[in-house]
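Please read the structure below before turning to the comments.
With one protein chain held back, the other chains of the complex are shown just where they sit.
Chain naming follows the written order as A and B, and within any one chain the residues start at number 1.
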Amino acid sequence: MREALFNLTWLIPLFPLLAFALIILWTHPSRKWSTWVAWIGIGLAWLLGWTMFFLSWGDIHHLTPPEGNHPVPLWALPTGGSVLKIGFQIDTLTALMLFMVPFVCLMIFVYSKGYMGYGTEHPDPRYSRFFAYISLFACGMLGLVVSDNLLTLFIFWEIMGLCSYLLIGFWYDKSYPDPNRITPRQAGLKAFLTTRVGDVIMLIGLLLLYSQVGSLSFKDVFSQETLHMLAEQELWMPIFGTAPVATVIAILIFGGAVGKSAQFPLHVWLPDAMEGPTPVSALIHAATMVSAGVYLVARCFPLFMAVPLDHGGVQLAVVAFIGAFTALAASTIALAQNDVKRVLAYSTISQLGYMIAALGIGAYVAAVFHLITHAFFKALLFLGSGSVIHGVEHGHHKIAHGHHDHEEGHFDPNDMMNMGGLMNKMPRTAWTFIIGGGALAGIVPLAGFWSKDEILAHAWHEFQHTQHFGTFWPLFVWLLLTVAAALTAFYTARQICLTFLGEPRTEAARHAHESPPSMTWPLMILAFFAVILGLFGTPWANQYHELVGEAFAATPFDPFVAGLSTVLAVGGAVCGWLVYGRAPLRAGQVDPLKRWLGPVHGVLENKYYVDELYRLIVIRPVLRLAELCAKFDYDWVINRLVNTIGQLSIRTAERLGGLDLAVVDGTVNLVGRAARGLSTLSNTVDLKGVDGAVNGIGHVVKAGGRQMRTLQSGWVQDYLLLAVTMAIILLGFMLLVLPILR
Amino acid sequence: MGISHVLFILFSVLILGGGVMVVTRRNLVQAAGALILTLFGVAGLYVLLEAGFLAAVQILIYIGAIAILIIFAVMLTRRLADEQEPGLNSQWAWALGTAVMALAILVIVIQGTWPLAGGVVGNAPPLTGDSTSRLGVALLSPEQYAFPFEVASVLLLSAMLGAIVIAREKRH
Partner (left out) sequence: MVPLSWYLMVSAALFCLGIFGVLARRNAVAILMGTELMLNAANINLVAFWRHLRPDVMSGQVFTLMVFVVAAAEAAVGLALCIAIYSSRGTVVVEDMDLLKG
């Protein structure tokens, strides 16, 4: 029975994929059918996923290696020298992810129906397409967690990358009056290209791994012998010198996680990804895409642990540093953001930094625990903020319809400064949002407290007692994360106060109303989980540890750390309330934080100018180069040459004309005829000779330009000619030249 | 020089002469006719190679279906001014250079450097049994090519559907 069910693992990603295909091929004209198809697809995946989860929970030892790790081989791809085995597997980490991913996705799918305006007067024009894309997205994440090898993992990883591009740029026709504000189209491109940087690094890591091991399945790669072999071998690199192969591969694979999980320095795409519809933000930033990076590191954790720090294994120190740094930096940026979704975006980056940093000091269980709880409460917060935006936008539409308002076109429903006092208008959204905010801030019995506390306790314990990773990194992580925890509580309180407390600061907020039940029900369900999930991970009865942490020692309860983080969380929240809640901001009032922090606030508001830096050192040079190439083609070579010669010819003609006049004026009628003859001659020379020469040169240049432009002519045969010629040259090189060289 | 050599040369002339006409004739109906000549020559080579079934299939499918389909397409898309227009595009010289270069490389490889070229100049091993029935068995036995066979049928079906969908008159 159990085996039979585990053999159905491959169905889990298949259901959303089928939903995607069905919607794209057949049901897209009907909103109703598309909604149902998407819901049924993810619903079946959810049922199957939870079945797997509870089966594994019931019998954990059955799933832990060596006899666990149920592989379901599906296909064997011959690749010449070896065979790539592709299949699916269930182990405890996968089972835990299967608890979280399909359920949160289901909630988001249900919510999307209301958010995209089903049944209203103005449903989204691309409603069905939205459901198709999010189904494909869910397929990507589910396939990723059930893969039993890094190759299919990478394929599903890229499917998610594609979907993030499609969904962030979903409203690709939207534009803003402010030219500096990023449009959805640009944001999608930015997300795609930024994560691509990480993906390429990861792909290099996978290739290196494959070249060393000859396999990419987890079972082969993470076996003791392979890890030992990878740790022993050294690799020489041009700049960095020698390092163990395992370290190099681990850092390269971590590059992929940095891109997908939006860690510094590739974090820039995530805040701009807020341009997508809010359910997409929830999907990307809670349940699927960013979790994938953390999941990848957790999945490859044996590889990261292969070389200890004192044997040159710097990989975990890199992970710890990037995670902790990102956690702190992102939480400071979140202090100064006014867009309700951007605050959450930076808090996502910061919380992901928590998980990454936790992995960097070996707190594997705590990181996975935080991944699960964070997915639930962050999905809740995003969906809640979407509900708020939805409400405010409707309020805005209502007044705009009443009297054609001057605010039209300038009103930003995402700006918290345009909100306030929504507690009475949207009570369900407000309460669930406050629960989610409490979980994020780490207020005592809520989910975020337990997971965050376990990370901090582990860091402290590592520093004080075990010291597997030296003393410096655990202390560093602990310090940064503790400060970040206080800041998190502060900005969460600020967000809640600005959004829900006080008086409405705009007419739109005054006319806001509660969202439809299909949006509020998911909020309440997620809020329920945000409350209880942590109770399964208390230090006294840690179910998560029993489930995934067989190989690791449990983190003991530390009253000092728990007390400190509680004090900091409550203190941060109280500070936030004192600043923003006690005397709520009125319309037009300046953020008091801006007054106190002065120029620092400007730096935070502009996200430490990282985007500007990238624009300066990466984007602008690339654009310059492209412009230069275009200029070379059109302006310099062709136009400028033609223009110069044309001007020269005009000058020459003027000179000759002047000579004509001088000759005519200077001589008397006697030589008039001769002069006329001369001038006729010069005129002829001018027209035929000079002009002809100029035109001739012009023609030659134009023809040359035309020849060069054929590179981008748009004619398929031109491209084909180039490709075929190159292929034949390469073939000749391989068949004729290489044997001689050998 | 046995009879097979004479036949081979005959078929080769048919193939290459037809091929040259296919790529140079301005009139596309004539080009399609030359294509049929080429296809006949290829079928002849199959006979020389003792692949009788393939020769039959070549004539049935290639000449009977594909070449006729091409003639249909020529007729359906022909413009009245077709005869006056050049048959080749502006880059034909480059294309010729590429093709000649490819031919030179292939000839050099076949003649000299390629490892198999020296070993099989002589006679081919004798053919045992009926190759057509063995082909049938190979195509339909599950441990050999039954799966590719089925995939091929699916491919044909989808190509047929795709062709219908693409070429259908759009109703506005």
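By definition in this document, a contact is a pair of C-beta atoms (placed from the backbone, for glycine too) under 8 Å apart; a residue touches a chain by one contact, two chains touch by 3 or more.
In this text, all values refer to a predicted model and were calculated from it rather than measured experimentally.
By the touch rule set out above, subunit A reaches the unshown chain at residues 712-717, 720-721, 724. Within subunit B, the residues in touch with the undisplayed chain are 2, 4-5, 8, 12, 15-16, 19-20, 22-23, 28, 31-32, 35, 38-39, 42, 45-46, 48-51, 53-54, 57-58, 61-62, 65-66, 69-70, 72-74, 76-77, 79, 85-92, 94-96, 98-100, 102-103, 106-107, 110-111, 116-117, 120-125, 127-128, 131, 134-135, 138-139, 144-145, 148, 152, 155-156, 158-160, 162-164, 166-167, 169.
Rule of thumb we're sticking to: only the chains that are shown with their structure count from here on.
Between subunit A and subunit B the centroid-to-centroid distance comes to 49 Å (mean Cα coordinates, whole Å). For subunit B in complex with subunit A, the residues that touch the partner chain are 89, 91, 94-95, 98, 101-102, 105, 108-109, 113-114. Residues 710, 717-718, 721, 724-725, 728-729, 731-732, 735-736, 739 of subunit A touch subunit B in their complex.
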